[in-house]
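Only one protein chain is missing from this complex, and each of the others stays in its spot.
And then subunit A:
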Amino acid sequence: MTAIESVESFRSRARAWLAGNMPRLADAAPPSTEGDEDEQRWRRARELQKKLYAGGFAGICFPEEYGGLGLTPAHQQVFNEESDGYELPVVLNIPSFSICAATLLDMGSEEQKRERIGAAIRGEEVMCQLLSEPSGGSDLAGVITRAERDGDNWILNGAKCWSSSAYAADWGLCLARSNWDVPKHQGLTMFLVPTKAPGVKMNRVRMSDGSAEFCEEFFDDVVLPASAVVGEVDDGWSVASRQLFHERNSMGGGSPYISGGRYAPATRQMTPLDIARATDRAGDPRVREMIGRFLAMEKVSEQTVGRVSRAMATGALPPTAASILRLLHAESNEMAADIAVKIAGSGAATGAGADQGIGGQAGLRFLVRQGGSLGGGSTEMARNVISERVLGMPRELALDRDVPFKQVKRGR
């Protein structure tokens, strides 16, 4: 085994390479007016990821045999520090790298790992999550999308929804019911589904702020080969559980597969400080107190990610403690959105003249405030996990336990 590069040497190499090769956020070109803005964004992300790959800075914590660098979270951390201020393909982080690729790494076949993770790291492919369904997302093990055997193949029928950035993805991790005669957790199988396969119909779903990050998909006799199964047939719940772990970890900020920050620069720029400055309210002590509260919460979130991640790594806390990070992240997100609206004052409602202005942006962000408390598993589910799995309190009564799934009551 060759000794891995020291973190400090990696840092200085990254610093030099970034300076010579990656565009600075400050000089980012304004989006061109040609074509769909979202599509441009994703095309750009793939280009940037290809650059990272060519420069030897892609897939820092993924193993070398699957196209990564095989380095440690400490290396990823210094890369994140050094890359602050550069334009990076951050939209690829969640869910493609930090949830989907991370789950494949834990549970996928050799072929899936080599091909899908490799292609993602090279900037050629993107993955998404096809978990939630119109009938429910919290009760994930209750999905009713059907997978039926047909010789060596599988036939998929059903519907998924709220899938983030699925329109930009090539593959989706799709949880389906393969056996209806056993209790719900035992009859699930996870599939890698090509989003452009015949029989897949995808629509973009408009969100309350007007954006369209979500998609819904309908599967109509979609044919999948046996090699599309991730993990074992009827053991999809083990795969989904890993996926949920990676999701909570990503949402909470604890994932080592996130490179260059969790958020797109547009969201990062508009902090309550920016709003206070832009609206000339920085001198108002009421505003200053709110800013201080925001700054403290941001810092505490970051510090807690460090502490809880370390504790999970040493076993001092169980892996379910990732829900602590998930919950705290939602809280800080809600607080930031609230403070932004308060500081923006009436500007959040009436913008700046005919434009939305920075106040209007705060208002729009407020409309999707709860998104951060739902996506990645709701905060209520996180509270269930913390109380039951971290504190050991009694589980909620479930009427579907040990009952063949076909007998379980469902909503209308």
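Methods note: a contact is a pair of C-beta atoms (placed from the backbone, for glycine too) under 8 Å apart; a residue touches a chain by one contact, two chains touch by 3 or more; residues count from 1.
In this text, contacts and distances are computed from a predicted model.
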From "Peptide ABC transporter permease", "NADH-quinone oxidoreductase subunit D", "Acyl-CoA dehydrogenase family protein" or "Hydrogenase iron-sulfur subunit", the hidden chain's UniProt protein name: "Acyl-CoA dehydrogenase family protein"
Sole residue of A:169, A:327, A:340 or A:358 that reaches the chain not shown, by the stated touch rule: A:327
Hidden-chain contact residue, picked from the options A:273, A:364 or A:403: A:273
Of A:47, A:81, A:289 or A:355, the one touching the omitted chain in the full complex: A:289
Sites on subunit A contacted by the missing partner chain, in the whole complex: 273, 276-277, 282, 285, 288-293, 295-297, 299-301, 303-304, 306-308, 310-311, 314, 316, 321, 323-324, 327-328, 331, 380, 382-388, 390-391, 393-394, 396
